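Left out: one protein chain. Kept in place: all the others.
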Amino acid sequence: PKLDFSAGSLDLVVEFGGGLDALIKQELLKNVNGAKQAQIKFPKQIDQHPATIQDLIFHLRDFYVKDKPELFCVGDKVRPGILVIINEMDWEIVEDNADEYAYKLQDKDHIAFISTLHGG
Amino acid sequence: PKLDFSAGSLDLVVEFGGGLDALIKQELLKNVNGAKQAQIKFPKQIDQHPATIQDLIFHLRDFYVKDKPELFCVGDKVRPGILVIINEMDWEIVEDNADEYAYKLQDKDHIAFISTLHGG
Amino acid sequence: SQGSSNVLSNEEIRRYSRQLLIPEVGTKGQRRLRDSAVLVIGTGGLGSPCALYLASMGVGTLGLVDHDTVDHSNLHRQIIHTEASCAGAPKVVSAHMGLSRLSSLCNVRIHNVLLDSSNAKDIMNGYDVVVDATDNAATRYLINDACVLLGIPLVSGSAVRLDGQLTVYNYNGGPCYRCLFPTPPPVDTMAGCSETGVLGVVPGIIGCLQAMETVKLLTGRKMDEHPSMLLFSYASQPHFRSIKLRSRSAGCAVCGDSPTVTELVDYVAFCGSGPHDNAP
Partner (left out) sequence: SQGSSNVLSNEEIRRYSRQLLIPEVGTKGQRRLRDSAVLVIGTGGLGSPCALYLASMGVGTLGLVDHDTVDHSNLHRQIIHTEASCAGAPKVVSAHMGLSRLSSLCNVRIHNVLLDSSNAKDIMNGYDVVVDATDNAATRYLINDACVLLGIPLVSGSAVRLDGQLTVYNYNGGPCYRCLFPTPPPVDTMAGCSETGVLGVVPGIIGCLQAMETVKLLTGRKMDEHPSMLLFSYASQPHFRSIKLRSRSAGCAVCGDSPTVTELVDYVAFCGSGPHDNAP
């Protein structure tokens, strides 16, 4: 992945849960006390604007998902049935964004993608 | 309580669990999402030395415990059967102290006193 | 909802004495449990412990819904059932027997049917809390929508492999299932326990926690809490995480300000897959 770090970088922890880790290239995942995480250095700016979670999602879809990207994204969006959790909060309540995809990534953010479970 | 704040102060959260909250003057406790906590401004220095958890324990015994101080302390020490937890860690492993009572309090410390339970 | 607010009988005092000692329950809370009706949909891995504890703690009326029969492959997690029931007993009948062994004070109503759009509102109507202990997405949307239309809080649990999830929906300004998941997931992501397996005690843990959430709802305690989802994983430490959830979404198709779903729809078509696509 060609990333431009000229405007600085962000250290992110990205976690995949509820079975989503199976979609990700295993060599990019670390087992942190049992949680499947990627530690990602991400540019502070993408195309002159502060990097957003939408930028991160594109990056994950293009470089982290093994195959079946449609099980992670549908078009630009995270596929239905995946909860996005930013620092232990539903991403909808992290900021008063009309558009949750516009969330500006912060250094040290912990971002979890958790598949909802249906079994019982 | 006469506390000398001339050397600065520490903001501490002190929590009482496992039934210990019943020993404490209720007007000094706050209900924080169901946890019984006291928010305590504590001197950075006591008698010229950095304030320790021993100093805090004396202070709690003398000014926070309602009655039956022997159910909180035996002499200088926390009574047997109480776990002391500093920032979600057993206080014994927080520092390589030979004496856990010598732990130097830090600003924003979260200190929990939890009574061990025997029932089933 | 049973209307009676009589004092506790001597038998009730004897049986629930250890709960009456707890200020947060007490006589008032115990009477509330007795005068409440809870519907547990699904008497499998989640429903087994949930129904047992609701009955044991003193919930007065318990409805059970399941269309399945007991199979040997259920018994590693569905502890309300028995080997004897594997001779073809409907799960609700087997579960009823388990509850009867434990408590004759619990009034049990059984519904040996597949919950669908034609019967859901009739079955669910009148209950104070509904527990979703089912195993497929279509039924989860169905139960959610019926709870919203009937104004009933929903205690939703799920468990697959080594993971579990727990949320209370449609309560006190919090979200409904559709607020969180407006669009059903792709069909090939909806594997249940029969395809991907589950460790027996995982639904045990979540089912117990569903009983706890139900008690919090019935006794009023839940009013003090913010919407949250509990995530459990056997494989990671710490095992539990609590995630803060959004409030009710004004744009939600069923609980929003201008709902477009005002009656139950065809959930199998909506999800592209239904309850029959999962083996027991």
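Worth a mention:
So that you can tell them apart, the chains are marked A, B and C in the order they are listed, and the count of residues begins at 1 in each.
Please note the rule applied: a contact is a pair of C-beta atoms (placed from the backbone, for glycine too) under 8 Å apart; a residue touches a chain by one contact, two chains touch by 3 or more.
Remember, it's a predicted structure, so these values are computed and weren't measured experimentally.
Here one chain is not drawn; of C:8, C:113 or C:235, the residue touching it is C:235.
Shown as candidates are C:168, C:211 or C:264; the residue that touches the absent chain is C:211.
Touch with the hidden chain on the side of subunit C covers residues 11, 14-22, 24-25, 49, 52-53, 56-58, 72-73, 75-79, 81-84, 101-104, 161-162, 193-202, 204-205, 208-209, 211-212, 215-216, 221, 225-226, 228, 230, 234-235, 237-242. Although one chain is not drawn, its touching partners on subunit B can still be listed: residues 17-19, 33-35, 70-71, 74, 79-83, 85, 88-90, 92-93, 114-120.
The rule is simple: only the chains that are shown with their structure count from here on.
For this pair, subunit A with subunit C, the centres built from the Cα atoms lie 31 Å apart.
Separating the CA-averaged centres of subunit A and subunit B is a span of 40 Å. Multi-chain contact residues of subunit A, defined as those touching 2 or more other chains: none present.
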